[in-house]
Every structure is written in structure tokens, then in C-alpha cells.
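One protein chain is absent from this view; the other protein chains keep their places.
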């Protein structure tokens, strides 16, 4: 660790991993509820479990992004963090607020929670992924602004690199587009239209900047390739991401009441959205092949390469599968959407956060890389989780194809629930793939506690 | 920047050289891909609505389109002359060529706005028919490219007058010129496709 203040990243990473475990447990519960409908009802109805599952994902990724920024920015700017105390204070505020929100979801009926937290003053709740109570949303804004203030100040007083500028731009974009979560018009079409300004412009816009910056940082560190080369490609990739992704928002505007030209604009530009992901994969492999040194942290290199491949498959290929309007007409809102969502989030954002954790955590613990045995276990975790996710995606895709066929394409369409009964085999297989993923996650947790004889000493 | 390249050093005499920055070529390819898919979509949709497309196409002003073609081609020629002049260190002349190109490009925008004003009076919008959707989408997408191209040309003009480009250090100028030529090229497909062929 080159700068003392980088240490504040550690609690962020630990919290991220802890919440990740919670997310997966709720995922397994929901997977079972798909099969045994009344499992845990009425203690944890499906809608509550889903809210916990998706909100935990968002919050732990935010923890991961913030931890990554606190780790990367001092090293990039070549100066200590502006205020480590602020970073630590915001950590506890965010953790407590996040935990209270989740506890609120689980223990208080949602409509009571809404009343208690000022939803009648400004109604923002009850929309997918933006279910958080008003005070939590305000809390997120406050924490993120404090965080941005802290790292922006750090960048301003130190060296300004392309990596840190792109990271900052992505994080500022994250904060700015989140403000649309406070806008909830009565008109459902407009509600949905601007809801995507948060959701799509996050995951297929500014988050891609964050992801690319994280990946570029780790690649610079583990390959030793010249920073100039990596930063040039970083710019090319994020250009492609925004050029295709911004108008690509149109692929969400096909069937929600927006004008029909979005079917063309959305189809054409989102058909090009795989390009940046493909470029990212080629870029990651290229840089690793051109490496100028063998970094002792093999696991981090594996995560970095895996991110490229899985983001391309999940966001690129699985996104393209159903993004063209004539296809999407049949697949919209089916299990195919769920399949794409799972692999895209895992491949792009889960894996990139695990990449930076894999790279930074050993250094934060005072060594360049973990002992051999710990790394082997971490790589087992990589493969179990990744293969598990591939199977989850394949089974959901199969379920989705059958669902679309029975419920939408057929001349004698079946009702929604009758169709669901036909999908049980795939839901069972998905659940078992989920168990495989969970085993991988447990291996990952254990890998932090494996001690081996030959830890690589921290490099000077 | 490329100030580190000395004029004589980089290329063996006959090695094919890519004019302009590699980054712009990646971007140009992506842009051509987007336009290409859009053109294909137009042709595909037209195939199933030939009569409607032909009728509404006739309402467009081919004269305005032809005038704009001339303006863009002329601007493209001026940009070529500007690059040549700058290579011979004739910065003042290069500046004049660029200013002429900017004038032609601005003329293109004026003609196009005249056309749009006409269209809006006739209640033509993105939602009024499939042909209008494509006509407005394609031309407006291109229109914005012309605006961006002009912003770039103006930046080049300022740099040329400041004497920033020299033989062997033409990267910025060539890059901007390459972008402008792409805008030209797209129009050369767009004009016959949308205004003429039926």
C-alpha cells in the first residue's frame, strides 16, 4: 500500500462482500418461491424478498465502487486522500442506513414504511429498484456527495490521470442520474420514461465508465503495460459505450407508450451495444498477453479476464438476443429478461468489483498477493460462481423461450400461471445452479482466511 | 500529443500511412456502422411500403437536396486544399480554404433548416409516417454530424492560423479532415437513397 489513507477502502470491501452474501441468500429464497409458491409466506412474500435481493445488489456494488475509488484515487493522484475521517464516517452512515432500510423492508409492511418515511410528502417508492424510502434516497445522495467531494478534492490536489478522470466522471454521472429517482409523475408513461434515466443510464452508461476505469487500473498494475497504451484504449472503449448506450436507452421505450420511432432508434443503437464489451474483452486479453511482468496475484488476473468475457456474454450477447424490437415484442418482460439481467450484472459489475477487491485486498492486508493455497481456493470460487451463473442464465433462457412460446407465440395462448407450471423443470435446475453459485461464494469467503506457508511479501 | 514525432523520422518512404489518428478511424467505422444499419433499415422498410414511400418522397425538394450535395462536396474539396496548403506551410492560405469550407457547411445547415421549416408547416413529424420517420431521423442525425463537423473545422481553423500544423505533424488537421469527409460520404449515400431513388 503506497498511501496510508488507502486503508479506508478495507471496510467498504468487507461490507460489500457481506451484503453480497445476503443478496445471494435472498436469491436462493426467491428461486425456491418460484417452485414452491408458498415457501416462507407470509413471513417473507416474494415482492419483499426481491426488493431485498435487488437493493442489496445495488448497495453492495456502491460500496464496492466507493471502496475502489478510495483505494485507486490516492495511488493515481499520488497523494493522500483529502479526508480519511470523512470516508470512514460516511461508511458507517451508509452501512447503518442501508441495514435499517433492509430491516424496514423485512419487518414493517411496505405501506406503513412508506407512511413512516415521508412518502406522502414526495412519493418516490414502489418503483422497481427504486423502492427505497425517501429518507434512504436522500441519505444516498448525501453520502455520495460527501464521497464525491472527498475524492474530487483528492484528484484536484494531485496528479490527474485518465483513469481517475474517467472514474470521477462515472461517479458524478451516477450521482446526477440518481436524482431522477425523485421524479415520479402521475403519468405512467412519463414515470417509466424517466425511470430509465436512472436505471439504463446507470448500467449501460455511467457505470460502464466506472467499470472501465477499474479494469484499466487493475490491468496497469498487474500487467505492467505502459499506462499511455491502456489509457488510450480506455477512452476508445468508453466512447463506444456511451455512443451506443445513450441512444440505446430506446430499447426500453418500445412498449411503454413512447412514440414508435424508438423501435428503430433503440434497435439500431442497442444492436451496436455489444461493441464496447467486445472491445473490452479483446483489450483485457491483449494487455495480459503483452504483460511485462508476472504479477504474483494470479487470482486478480483471472477475475480481470473473466470480467471481460462475462460482461461481453451477459451484457453484449444476451442483451443483443432480445434487443431488436420484433424479437423484443415477444420476449419483453419474460424470463429471458431475467436471464440477461443476471448474467449482465454478474459479468459486468459483480466481477469488476471482485476484481478490484481481489487485487487490492491482499495489499491492504500487507502483502502483494495471497498465499498460493488461498489463491487456488479463490480461483475455485471464480469458476464455481461463474459456471453457476452461466447455468442460471441458460436455464432461465430455456424457461423464457418456452414461456414465450406457450404464452405469446402459440395460436392458443396459455394463461400466465398455466405457463409457469410448465417451466418448473427449468426453475428447479436454475435453483441448483444457484446452489452451485452459493458454494462458490462460500469458497470465496473461506479464501480470505486460508493461511499458507509462503505469502508473497509486499513489494517495495 | 504527437509533437514528439520529428518530421523526418517516422515512415519509410513507401509504407502506407494512415492519415489522421487511429482513434478517429475506430470512431468513423462505428459511425458508418450506425448509418449503415440505419440505411439498411430504411431499405428494408421501404420494400414493404413502396407506394407510400414513393408518394411522400416526391414531396421532398430534390433541388434543395442537390444544392446541399454541391455545398458539401465543395466543402470537402476545400478541406483537401486546406490540408495541402498546410503541408506546404502556407498557413494563411490553409486558413482561407478552411473558412470557405466552413461557409459551405453553414450553407448546408441553412438549406436544411429551410427544408425542416417547410416540413414542420406541413405537420410532418417523426410519428407522421414511416417514411417521415426515416427522412427526419436520417437527415437530422446527419445534420447533427454536420454541426459537429463545423465545430471541428472551426477549431482547426483557429489552430491553422496559430500555425500549429507542420509537415510531419499533421495529425490533428488530418483527423478533423477525415471526420469531415465521413460526413460528406454519408450524405452521398443518404441523398440518393432518401431523395432520389424510387
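Going by the order they are written in, the chains are A and B; count residues from 1 in each one.
The working rule: contacts are C-beta pairs under 8 Å (C-beta built on N, C-alpha and C of every residue); 3 or more make two chains touch, one makes a residue touch a chain.
We adopt the following convention: contacts and distances are computed from a predicted model.
Asks: Assign the chain not included in the display its UniProt protein name, restricting the answer to "ABC transporter permease subunit", "Probable tRNA sulfurtransferase", "Cytochrome c" or "Polyamine-binding lipoprotein".
Replies: Hidden chain identified via UniProt as "Cytochrome c".
Asks: Among A:152, A:286 or A:337, which residue is in touch with the absent chain?
Replies: Of the listed residues, the one touching the omitted chain is A:337.
Asks: Given that one chain is not shown, which residue among A:9, A:59, A:218 or A:238 touches it?
Replies: Candidates A:9, A:59, A:218 or A:238; residue touching the omitted chain: A:238.
Asks: Pick from A:86, A:148 or A:246: which residue touches the chain that isn't shown?
Replies: Of the listed residues, the one touching the omitted chain is A:246.
Asks: Touching the absent chain in the whole complex: find that residue among B:144, B:162 or B:188.
Replies: B:144
Asks: What residue numbers in chain A mark contact with the hidden partner chain?
Replies: So the residues of chain A touching the unseen chain are 30, 33-34, 36-38, 41-42, 45-48, 50-51, 110-111, 114-115, 119, 123, 125-128, 131, 162, 184, 186-190, 192-193, 228, 231-232, 235-236, 238-239, 242-243, 246-247, 249-250, 253-263, 265, 329-330, 332-335, 337-338, 407-409, 413-417, 419-420.
Asks: Which residues does chain B use to touch the chain missing from this display?
Replies: 1-2, 5, 10-11, 15-25, 27, 125-127, 140-141, 144, 148, 151-152, 171-172, 175
The criterion applied here is as follows: only the chains that are shown with their structure count from here on.
Asks: Go ahead and note the Å separation of the Cα centroids belonging to chain A and chain B.
Replies: 38
Asks: What residues of chain B sit close enough to touch chain A in their complex?
Replies: Going through chain B, the ones touching chain A are 23, 26-27, 30, 33-34, 37-38, 41, 126-127, 133-134, 137.
Asks: Mind listing the chain A positions that touch chain B in their complex?
Replies: Against chain B, the touching part of chain A is residues 232, 235-236, 239-240, 243-244, 259-261, 264-265, 267-269, 271-272, 275.
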